[in-house]
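Note that this complex is displayed minus one protein chain, with the remaining chains in position.
And then chain A:
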Amino acid sequence: MYAQMIKTAGTGVKSREEMTEQERAFQDKIDADIKIEPKDWMPDDYRATLIRQIGQHAHSEIVGQLPEGNWITRAPTLERKAILLAKVQDEAGHGLYLYCAAETLGVSRDEITEMLLDGRMKYSSIFNYPTLNWADIGAVGWLVDGAAIMNQVPLQRTSFGPYSRAMIRICKEESFHQRQGYDAIRKMAEGTPEQRRMAQDAMNRLWYPSLMMFGPSDKESVHSAQSMAWKIKINTNDELRQKFVDQTVPQAEYLGLSIPDPDLKWNEARGHYDYTDPDWSEFFDVIKGNGPCNVDRLAARNKAWDDGKWVRDGLLAHARKKRTRNLAAE
């Protein structure tokens, strides 16, 4: 889940009587699972909320290159290096699809990028945690991509056409990433004592940040109800988090890795695992900019953007010159 705590624009779900005729027709389409396309009429609040959500998701793909890129030059084998390069390339591609989906809502990639760079828009809290040993790369694929998939699979059915189509493309690759991540950490868990130690250390550090990816409990939120009525949010945060825990615990057991939660246990009556919630005060610190890597991540993105200005300007100037020359030749 790369979109956390998206503030839904508007005042909450309107009753049919409160809706204008246009709004009613719009809601009927959504209820009938007819996709909303960029040229269709849509409420301003729907548009604004989607821009926030798709934008945050796109930014997460981009910033997410950094913790993984941190290990590309130190990958232990040629094959692992190739797999990681391919994954990071996919993530950048996901960013591209999503920026394109956002553009159909009337916000350019440059505008939305500026909003990331000056802190007006956020990216997923998970990417503010460091990758400290090689097992982290396996754990990121397994847990982080795994958590992302939980949210993104239902979003394939989201009401906005371009977003839904981007999700369909992205989900295929994400499940591949998750399998490769699991394979990488399995190799460590089955390896030497030092490798096992790395794997357990990765698990200890990344478990709770992965649970945080789903955002705080949103049972009470009116905003979330509106997003759900619009089908841009399909499940509650708690539903998805539970699903993730239920899926992950047996996998961790198979690896022989312990989950850093002494109260984690199967609840026969509920048919789910009981687990400890993450420390939400830590989560809010990270969201406010006080995570272990927030400052460095944003500085890295800003530096890339600033250092790249001459390149973007140069290529643009060349394209203009070429166009002028072609026109003159006609």
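We take it that a residue touches a chain if its C-beta (ideal position, glycine included) is under 8 Å from a C-beta of that chain, and two chains touch if they have at least 3 such contacts; residues count from 1.
Throughout what follows, contacts and distances are computed from a predicted model.
Matching "Transporter", "Ring-1,2-phenylacetyl-CoA epoxidase subunit PaaC", "Fe-S cluster assembly protein SufD" or "CO/xanthine dehydrogenase FAD-binding subunit" against the UniProt entry of the left-out chain gives the name "Ring-1,2-phenylacetyl-CoA epoxidase subunit PaaC".
The missing chain, though absent from the display, is touched by one residue of A:62, A:166 or A:293; that residue is A:62. Which of A:38, A:161, A:191 or A:292 touches the hidden chain is settled by the complete complex: it is A:191. Checked against the hidden chain, the listed residues A:77, A:281 or A:326 yield one contact partner: A:77. For the chain missing from the display, the contacting residue among A:6, A:42 or A:88 is A:88, taking the whole complex into account.
As for the chain not pictured, it touches chain A at residues 62, 65-66, 68-69, 72-82, 85-86, 88-89, 92-93, 95-96, 99, 109, 134, 184, 187-188, 191-192, 194-195, 300, 303-305, 307-319, 321.
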